[in-house]
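Every protein chain of the complex appears in place save one, which is left out.
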Amino acid sequence: MVGCARRVPPFVSVSRGSSARPPDVDPRVGATWTEAPCPVLVVDRYGGLVRINGAARALLPDAECGDRLHERVPSWLWGAHQRMGEGPHDGSLGTATGRINGRFVEAHPTPVGEGEVVWWLIDETDRRLAETALSNARLRSEILSEVSSALLSTLNVPRCTEVAASMAAEHLAEAAVLVAPPQGRRHPLTYARRGGPVTQVTRQVDVSGVPGLAEALQGFPPVPARWIDPGAIPDWVIPDGFSGAVGSVIVTPLPGHGVPAGALILLRSSTEQVFTEGEEVFARLFAARAGAALSAARLYTEQATVTATLMQELLPPRLTGVHGVEYAGGYRAAKDHERVGGDFYDVHPGADPSQETLVVLGDVAGKGLDAAVLTGKIRNTLHALLPLAGNHQRVLDLLNGALLTSRHTRFATLVLASVRRRGGQVRLRLTSAGHLPPLITRADGTVEEVATQGTLVGALPTVKARTVETVLSPGETCLLYTDGITEARGGPLGDELFGEHRLRRAFGESAGIPAEAVVERVQMLVSGWLGTGRHDDMAAVAISAPATGALTLVGGHAEAGGHTGGPGSRRIT
Amino acid sequence: MTVARPSAAGLADRLWQAVVQGDERSAAGLLHDALADGTDEETLLLEVIAPVQEKVGVEWAADRITVAQEHAATAINERVVASLAHRRPGRPTGAPGRGRVTVSCVDGEWHAFPARLVAEVLTLHGWRVDFLGAQTPTPHLVAHLHHTGPDAVLLSGSIPTHLPTAHAAITACQAVGVPVLAGGRAFGPDGRYARTLRADRWAADARGAVSALDAGLGRPDASATRQQLDDLPHLADQEYTMVAQSRAQLVKQTLVDLENRFPALRSYSDFQRERTAEDIAHIVDFLATALYVDDAELFTSFLTWTADILGARHVPAHSLVASLDLLSGQLRDFPRAGKLLHEGVAALGEHSDRPVPGPDSHV
């Protein structure tokens, strides 16, 4: 309040007209102080009220000249006057502030000799109110900004609710209860107490028992706080640990995107000041932010759930051992933020060990969700064609017919593998329909390309394919893969294709390794090759005849695993 | 009762024999037997399987086992861990009221085994664990956090060159209000890079992670979003950006210069040439990462480790020093990079005076 001193009226005011000087004017003090717009008191060294102007009479109606000052003014002003006689002082030193009859007053003393002091009383009430309002507004806008950042940082509904309730309790009330729209008959309720933990429960409660709550949940405007009888608040609203009786209540809707996101109940105990109208307005602003954030989180969750449900059908399955043969698959979508794409694989186990298991791996032209939807159609069709899997050509004819359309030529290439274990060996029938031929690692580390070849499916009126039969001995693996692997671009020089020769070399080192390690090694090498470069969908399936000593059907849960290395990355020179 | 129970070290020796021979049946058998004899699962995971997996890496580095053996051994260890977990569901899952956590590898990180062990141990301690596995793209991780709202993310990294990606993941998790506990070799022996990247906590191992979670991590202030430069102001000099972006050109030029300096390299096969190019690419990658975290030791420890790997394979390390020299020439305008390369040469000089680590390993 240093700056206030500047507003002290000049001690010796310029006379406005000496002819009109009133009779009680003291020439030592100045000419026109009696007409000063602010209250002025002249007090002698003994504390007696010597003079008093019109404005001062309005402020202190009982005061008369000759009164003792301490009987007419609050002690803060009397104290200030006493201090005036104690030491050296200038205009600003003796300034005091305090309340007089409900007004907020700054008192500025001016000594005028012979121990008399003129007290200029400046009414600061309105300025104080304005300043408080401004600082409150600043604080509130800071709170709202903080609330928005915190709420918008999460798209998880329970977490967002927790943040909203705890911030409401911290900034708006002693306790807050966030009532979410019902799930069935029950409402998710979030309780927060200032300084206490946030608890979340889902309960069946009677929302009509709280005035305005049922309406708030339907999106009607809030009921004014003064209409709510705090005594009528049912027990379920009051959080554990809330001390004392409820003194005032605000119930405000959380406006969502078109539909209400719930309602917020704010509680103060009877020992605290009741909610003001300003606080009610602020609570509505807070509720608007919280409602928007909660709605966004709900919308995201719903979308994510829908996507996940639809995606479930399109995701590659997790593979494991079947009838004494090991299978492992690996998949990476072209766009890393997507989980599905144009590559696919499936393993359809034979009804019993004597029946063939059908393995399919394929690739449809295109990328992303469009391609993924077509893979879904192909996988479903093939599933339906399983009874015919004894004849690969027949399966491909029917699949081709099912996919053919005049609208586009989005084709698929795929490999069918029928697998059956006989003794220690695994018999394979392999047919490529326009797809890259499968590779086989033999026990001695040589890599063979399986000489099956055929027409892609879904674009031409007829398809031809040649089926090849072969046998895997223990420790040998057959690898089906898509061109995303061999066409991965990168390497130390940044622009080379991974290529078949690198795949063959890596695969050749895989003799005797479990199927999932084969797939993982291929994926790891290709990822390392790619670095951060762009790539197409990539898929690989390994079919292994278990090596002696292998424990089949153990690793039903084995996720894609990793390897140990030194402190650096893995490489061999 | 405890008389017949084999020691963890004894079990580890037998497990090592089994995995290095690719004998999954014996490996699983001896662990399941130990479990039946009363050895607790955490001991098996952390004092038997973990050291064996550690030894797999050491033995590969020393060129005493082949790549195929290394992969088979790792795969068997993973499957054995899975089989132990598979046996578990009938049991009640620990203390009630434990929270939910997400265990994930840094995007691009394939070494999921350490994270897998942490996930299993946390499960044993009653935590509800979502294990996202290797190579988790950061957007998937963040979507998962939105979906499940866990109490913490445990972020595992083994290879330091993924630290810039790890930083992005740490910031992203914190921005959605989920604290990050970093772990794994990538974050430095004392977790220094976890601090550099402003992870909420660091744990040296699975037990450290358990006690950190028990102590509670607290929610990061989600309203205070940070960007790279807030944590790492030195990135403003653009040296990291330049080196990372011109990786391919740096590798190509160094390869050409190397051939001019050592004409014998011209007779290399394509395969050998590619290995040389990969070595140079790794040097550039580690140089870029050292620039990112502004720490010379990240670079020098990679170089001395590489020198040991080369030494174990009887490949002379002089091309390493030459490559550093040639890179210095190309990066003349980059003072931080120049200093790192200089320190790299010095570290290799000191290192070559020391004996190569012997074959003793600690299982």
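To keep things simple, chains are lettered A and B as they appear, and every chain counts its residues starting from 1.
Methods note: a residue touches a chain if its C-beta (ideal position, glycine included) is under 8 Å from a C-beta of that chain, and two chains touch if they have at least 3 such contacts.
Heads up, the rule we're going with is that contacts and distances are computed from a predicted model.
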Original post:
Between "GMC family oxidoreductase", "STAS domain-containing protein", "ABC transporter ATP-binding protein" or "Sulfate transport system permease protein CysT", which matches the UniProt record of the unshown chain?
Top reply: "STAS domain-containing protein"
Original post:
Which of A:348, A:367 or A:427 sits in contact with the chain that's absent?
Top reply: A:367
**OP:** Decide which residue listed in A:186, A:408, A:422 or A:505 touches the omitted chain of the complex.
**Re:** A:408
Original post:
Which residue, B:248, B:283 or B:348, contacts the hidden chain when the whole complex is considered?
Top reply: B:248
**OP:** Could you tell which one of A:79, A:494 or A:508 touches the chain left off the display?
**Re:** A:494
Original post:
Residues of subunit A in contact with the chain that isn't shown?
Top reply: 342, 363-367, 408-411, 413, 432, 434-437, 453-456, 459-460, 464, 483, 487, 494-495, 536
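Everything that follows uses one rule, which is that only the chains that are shown with their structure count from here on.
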Original post:
Taking each chain's centre as its mean C-alpha position, how far apart are subunit A and subunit B in Å?
Top reply: 29
Subject >> subunit A-touching residues of subunit B, taken from the complex the two chains share >> reply: 21-28, 53-54, 56-57, 60-61, 66-68, 70-72, 74-76, 78-80, 82-83, 85-86, 105, 107-116, 131, 133-135, 137, 139-140, 143, 145-149, 158-161, 175-177, 185, 221-225, 247-248, 251-252, 255, 274-282, 285-286, 301-302, 305-306, 309-310, 313, 315
Original post:
In their shared complex, at which residues does subunit A touch subunit B?
Top reply: 146, 149-150, 153-156, 158-159, 163, 297, 300-301, 304, 332, 336-337, 339, 491-495, 509-514, 516-517, 520-521, 523-524, 527, 531-532, 547, 549-551, 554-569, 571-573
